[in-house]
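Only one structure is covered here, and it is reproduced in the block below.
All protein chains but one are shown in place.
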Amino acid sequence: MDFFIDHYNYWVVIFLMMVGLYTVISRGNLIKKIIGLNIFQVSVFFLYISVGTVEGGAAPILTDGIELYSNPLPHVLILTAIVVGVAMTALALALVVRIKESYGTIEEDEIHELDHSL
Amino acid sequence: MKPNLILHVVSKFLIPLIIVFALYVQFHGDFGPGGGFQAGVIFSAAIILYALVFGLDAAEKIIPSHVLRILASFGLLLYAGVGVVTLLLGANYLDYSVLGSTQIAGQHLGILLVELGVGITVAAVMLILYFAFAGRGRT
Partner (left out) sequence: MENNISLLLVAVPLIAAPVVAVLPRGRLPWAVTLVVTFLCALFASMQLYGVLSGGLISYELGGWAPPWGIEYRIDAVNAFVALIVAGIAAVTLPYALLSVEQEIPEEQIPLFYSAMLLCLTGLLGITQTGDIFNVFVFLEISSLSSYALISLGRKRQALTSAYQYLIMGTVGATFFLIGVGLIYSQTGTLNMQDLAVRLPEVAHFKTVNTGFAFIMIGIALKLALFPLHLWLPNAYTYAPSVVTVFLAATATKVALYVMLRVLFTIFPDSFLLAAHARELFIVAGIASIIIASVYAIYQEDVKRLLAYSSVAQIGYMAMGIGFASATGVTAALIHLFNHSLMKGALFMAVGAIIYRIGACRMRDIHGLGRAMPWTFGAIVIGGLSLIGVPGTAGFISKWYLVAAALEQEAWISVAVILFGSLLAVVYVGKLIEALYFKPVTESGKSVTEAPLMLLAPTWVLVFANIYFGLDTELTVGVAEKAAAILGVVNP
């Protein structure tokens, strides 16, 4: 039981990861796919940041009288990854807007039918 | 759009505060938590709030789209330009130490300029994105 409680951050990460990936795969709605992809990415952000925690460590801002800090590197890496994620989401949404304009739908199966009825 | 007095008053009160906070996050970034990414997003949030309350046309009068495009490029060029200057001063790319008289002053100036570039680009890109999506299908 302790095994589960001690590693609770990993369980959260794995749960979110699976939710996200499952949404990407199973949903036919293009917007829902993007939401799934975002959940998937956020789970990875959690993974990095929770790994960077040092037990008893303070936030990594230089302050007098504090000896132990958390590892700041994962935070920096994830800041970059968040920006990449924002860019990805914006681009994906832009594509969905254009798809909606030229197909009139954002359901994957309907788009598939439209492409093959030509 | 029907003008809503409460929204107008509250947002006119909030927008300057948001901008001041954005500037604080921007220029405090070298001493504490903060920096260009966060500041840029907060700054653009102020303009987006303005656009939501007063309409897209009013917001585009403050910052026209072509200015935003130039600003987005300018920010990136400022970042890269700092790197080029350090190269020309004989150090490695983005080695800020040579920018000031002492190493610390150089590092300080370098990170300030780089974060400024990041902030300008992020704010401009966020607004471009908002205008692009919000303006879609209007004309």
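By written order: A and B. Residues from 1 in each chain.
We take it that a contact is a pair of C-beta atoms (placed from the backbone, for glycine too) under 8 Å apart; a residue touches a chain by one contact, two chains touch by 3 or more.
Bear in mind that the values here come from a model prediction, so they are computed numbers and not experimental data.
Annotation: of B:37, B:50, B:96 or B:131, B:96 touches the absent chain (contact as defined above).
Mapped onto chain A, contacts with the missing chain fall at residues 17, 21, 24, 30, 33, 37, 40-41, 44, 47-48, 51, 74, 77, 80-81, 84, 87-88, 91-92, 95-96, 98-99, 102-103, 111, 115. By the touch rule set out above, chain B reaches the unshown chain at residues 69-70, 72-74, 76-77, 80-81, 83-84, 87, 91-97.
We adopt the following convention: only the chains that are shown with their structure count from here on.
In whole angstrom, the spacing between the mean C-alpha positions of chain A and chain B is 25.
Across the complex, chain B is touched by residues 59, 61, 79, 83, 90, 93-94, 97, 101 of chain A. Across the complex, chain B meets chain A through its residues 32-33, 37, 129, 132-133, 136-137.
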